[in-house]
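Okay, handing you the structure first.
For this view, one protein chain was removed and the others were kept in their places.
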Amino acid sequence: MVDMSTFIDVAVYLGIILIKILVLVFPLFIVVAYYTLAERKIIGYMQVRVGPNRVGFDAVPGLRRIRGLGQPIADAVKLMFKEIVIPTNANVFLFVIAPVLSFAPAIAAWAVIPFDDGWVVADINVGLLYLLAMTSISVYGVIIAGWASNSKYAFLGSIRSAAQIISYEIAMGFTLVGVVLAAGSLNLSDIVMAQKGSLIHWYWLPLFPLFIIYFISATAETNRAPFDVAEGESEIVAGFHTEYSGMLFAVFFLAEYANMILVSALAVIMFLGGWLSPFEGTILGETILGQHGIVWFLLKTSIFMLLFLWFRATFPRYRYDQIMRLGWKIFIPITLVWIVVEAAAVLANLPPWFVEG
Amino acid sequence: MLENYVPIALFIIVSLAIGLIMPTLGFILGPRKPDEEKNSPYECGFEAFEDARMKFDVRYYLVAILFIIFDLEIAFLFPWAVIFKDAGIFEFVAMLIFLLLLTIGFIYEWKKGALEWE
Partner (left out) sequence: MIKFTFYFFSIILIFAAMRLITVRNPVHAALFLVLSFFSSASIWLLLHAEFLAIALILVYVGAVMVLFLFVVMMLDINVTMIRDGFARYMPVATLVGVVILVEMGLVIFSHLPEVQPVVMAADVSNTKMLGQVLYTIYVYPFEIAAVILLVAMVAAIALTHIPRTRMKYQTPSHQVNVRRQDRVRLVKMPTEPKD
C-alpha cells in the first residue's frame, strides 16, 4: 500500500507548484485587465480625448481621484451578465470550446518565463521550443471559432487570420533560432545569463535585425494593429469572433492581451537581458541601480507593452497582400541571411558576444 | 528531468480550467432569451441564403503547406543552434548546404509567383 507520508509529500509538492502558478496567474490577470484600460486611456490621450473617465475609485486615499480606474472591473462584471448568443447553425461544442483553445496556450506559455534568477515555474531545457509550440497551438482557437460560427464574416476572418499567423510564425521561428545560436541554449534563464555583462552585451545589438523582425512578427502574430486585417471593421465586421458575445468573447479578449504581454516579456528575455540591470558595467554598476532584479524585467516589459498601444494609435492598417509580402518576401530572407552571418561570427569568436566559454 | 514537466502539466490544467470556468460563469449568470432573428448568423440586412462554409482560394492551402516545410526546417535548426558554440567548420558547412537547398526551393516559389497576393 501507498505510504501515508509519501502521499502527503506528493500533495505538498503539488500544492507548492499550484501556489506558484496562482501567484503568477493572478497578477497576470490584473495586468491584463488594467492593460485594456491603459490602452483606452493612452490612445485616448494620443487622440486628444480623455478615455474612460466615469467608473472610478481612489487609488491612494487623499490623492486626486483618478477617473476610470474602475473601468476594467465594470467591464468584466458587465460581460459576465451578458447573454451568450449561440447562432442557430453553429456547431455548439466547437463554438464553446474555441475560446478556451485560444486562451489556454496563452496562459500555459507563462510556465517557462523567468522573472528573476530562479523565479520560474518550470525550468525546462527546451523552454524556447515549448513557447514556440504554444504560440503555434493558439491558431486553433481562431480557425475553429471561424468554422464553428458558420457565419461568412467569421469564416473569412478566421482564414485570413490563420494564414497570417502561420506566415509570421516562420519569421519568428528563425529569429528564435538566431537567439539560440548566440546563447547556445534553449533554456530561457540560460539565455538571459548569456547576456550578462553590460548593455552592450545584450543581444539587441548583435541581433539587431532579428530583434526588429521579432517584434514586428509578434505584432502580426497577436493580430494587433497595424496587422489587424482579421478584424478589419470596415471589411469583415469583427473577424473570427463576429458571432461571439458575453463571456465567450471575454475569453478571446483576455487571450489576445495575455499574448501581447507574453511576447513583450519574451522580447525582453531574448534581446534585452531579462532581469539584468542596464547599468551593469557602468559607473552606476556598484550602486542600487546596478542590482539585477524583477523590477528591471517588469520595466522593460512595460516598454514593449506601450509600443503595442503606440503602434495602434499611429499606423494605418496594412493591406492583406502587403502583410503577406512583408512576411514572406522581406522577413524570411533577412532572417536567413542574418543567421548565416551570425553563425560565421560565432565561428570567428567575435567579441564581446560570441567569445568561447 | 521529468520533475520539471510536472509544473507544465499542472499549468496547462490550470489554464484550461480557468478557460472553462469563465464561460460557465457567463452561462450561469447571463440571461437566455433565444430569438430567431438574434440567433441567425450576422449578415448585412438579409437572410443568409447559403451555408457559410465555402471553398476558397487554393493559395491559402499553399501557404499552409509551405508553412509545414519551413516549420520542419526550423525544427532542424534548433539542435544545430544549441551545439554550434562547441562545433566547428564541419557543422557550419553541413548547415550551409541544408539552407542552400531550401533557399533554392524558396527562390523557386518566389519566381513561380506563389508568394503573390492580390
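Things to note:
When the chains are written out, they are named A and B in that same order, and each has its own residue count from 1.
The criterion applied here is as follows: a residue touches a chain if its C-beta (ideal position, glycine included) is under 8 Å from a C-beta of that chain, and two chains touch if they have at least 3 such contacts.
All values reported here derive from a predicted model rather than from experimental measurement.
The chain omitted from view is touched by exactly one of A:T36, A:Q71, A:S102 or A:S136, namely A:S136.
Seen across the whole complex, the unshown chain contacts chain A at 91, 94, 124-126, 129-130, 132-133, 136-137, 139-140, 143-144, 147, 159, 162, 166, 169, 185-187, 321-322, 325.
Along chain B, the points of touch with the absent chain fall at residues 1-2, 5, 51, 53-56, 58-62, 64-69, 71-73, 75-76, 78-80, 82-83, 87, 90-91, 94-95, 97-98, 101-102, 104-106, 108-109, 112-114, 116-118.
The rule we apply is simple: only the chains that are shown with their structure count from here on.
One simple way to say how far apart two chains are is to compare their mean CA positions; for chain A and chain B this gives 15 Å. Chain A contributes residues 13-14, 17-18, 20-22, 25, 79-90, 96, 99-100, 103-108, 110-112, 121-125, 129-130, 132, 136, 147, 149-155, 159, 163, 166-167, 169-170, 173-174, 176-178, 180-181, 184-186, 237, 242-243, 246-248, 250-251, 254, 320-321, 324-325, 328-329, 332-333, 336, 339-340, 343-344, 346-347, 354, 356 to its touches with chain B in the complex. The residues of chain B lying in touch with chain A in their complex are 1, 4-8, 10-12, 14-16, 18-20, 22-23, 25-27, 29-33, 36, 38-43, 48, 51-54, 56, 60, 63-64, 67, 70-71, 74, 77-78, 81-86, 88-89, 92, 95-96, 99, 103, 106, 110, 115-118.
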